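Structure first, then comments.
Yeah, one chain of the complex is gone here, protein chain that is, but the others are all in their spots.
On to chain A.
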Amino acid sequence: MRIATSRPQQVYRRNKGVLNLLHLDGWLLLGILLLLATSAAVVYSASGGSDAVIFRHLVRIGFALGLLFLFAQIPPTLLYIFTPWLFLFGLILLIAVPIFGDIGKGAQRWLEIGPIRFQPSELMKLVLPLMVAWLFAHSKLPPSFERIVVALVVIGVTSGLIVIQPDLGTSLLIAMSGLFVVFFAGLPWRVILLAIAGVVASAPIAWQFMHAYQKQRVLTFLNPESDPLGSGYHIIQSKIAIGSGGLEGKGFMGSTQAHLDFLPESTTDFIFSVLSEEFGLLGVILLLALYTFVIARGLYISSQAQDNFTRLIAASLTMTLFVYAFVNIGMVSGLLPVVGLPLPLISYGGSSLVTLMISFGILMSIHTHKKLLTAKDPEG
């Protein structure tokens, strides 16, 4: 335990600089901007060089960057105060969906408020980890058994409301973001191993409760060639796109798979296939390196945070980004079933980009809103 006589001075020094005054984190911002630039290039190519699409995409990116900046200004203490209310609001919206929601493509996920079509589950991607972290902010870590149970109930109710929409994929991912908080809070390892064993054992039971289209996806995943005219077709074509990219790729605007319309959703869910076709294995490695850089920075921010609440949300939001990237890439390369999930920061589309940028804003806020610590503070 070092005596931190020089610490306050160090904190003061860190507070200097334009980026810090704006509550931005330079390294994280750099990683994000590089990913967004990649996104602009690939979306342009995947849309077949559509000026209209790239214009809309850039507008959305600008809007999302604005939101990042806005959320970076909100101090975590304020976020802490609002968390339970935001969660309550999100729950009410989720309950409203089956009642007032518009049935879009077989699932009631959208809620129309005036002219805005809105997906409450998108809000929950952010608010659920905040809420679970809020629960643990009071207690010492690792948390008591009772607190873990409360957290699990909160996670279960939220993802349960999304399952009935029905949207199994999203509900699992949202549950995951909450479970990350529990993990970082210090859930005992034996409990984690037991839970994993339990999930594996109960898979056959879950199968009984799945919708026909969900079963179809799993079956197609296990054997895409079984349905080459239907849903397996997407995966086959996606693998052809990726594989034909080779080491160096076909070059910018060179994706024949997307341009000849073999790839479905080439600007959104399957954009990774376009990227790997055009930029090859090297491009893929670069992309994953960029993701790793952003994730590492996020985890670093968590390690430097000053209290349990901000530590836990920083770590959880970062890991959520990882899960989304991993699941999307796994899906388009045939490792995971098709769940309909965009590639974070790269896919064309509004709501996922907005959610991600807000979470980056929160990360930056955590890193730049630090209390000046007194010498009395033992850990500094």
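Details
Rule of thumb we're sticking to: a contact is a pair of C-beta atoms (placed from the backbone, for glycine too) under 8 Å apart; a residue touches a chain by one contact, two chains touch by 3 or more; residues count from 1.
Simple rule for what comes next: contacts and distances are computed from a predicted model.
Only one of "PepSY domain-containing protein", "Monovalent cation/H+ antiporter subunit F", "Peptidoglycan D,D-transpeptidase MrdA" or "ABC transporter ATP-binding protein" fits the UniProt record of the hidden chain, and that name is "Peptidoglycan D,D-transpeptidase MrdA". From the options A:18, A:52 or A:205, the residue with contact to the chain not on display is A:52.
Summary of contacts with the chain left out: across A:17, A:156 or A:246, the touching residue is A:246. Touching the chain that is not shown, out of A:171, A:302 or A:347: A:302 (per the contact rule at the top).
The chain not displayed touches chain A at residues 1, 47-53, 77, 80, 102-105, 137-142, 183-184, 186, 228-229, 233, 239-247, 256-257, 259-262, 276-277, 280-281, 284-285, 288, 291-292, 295-296, 299, 302-303, 307-309, 311, 315, 319, 322, 326, 329-330, 333, 335, 371, 378-379.
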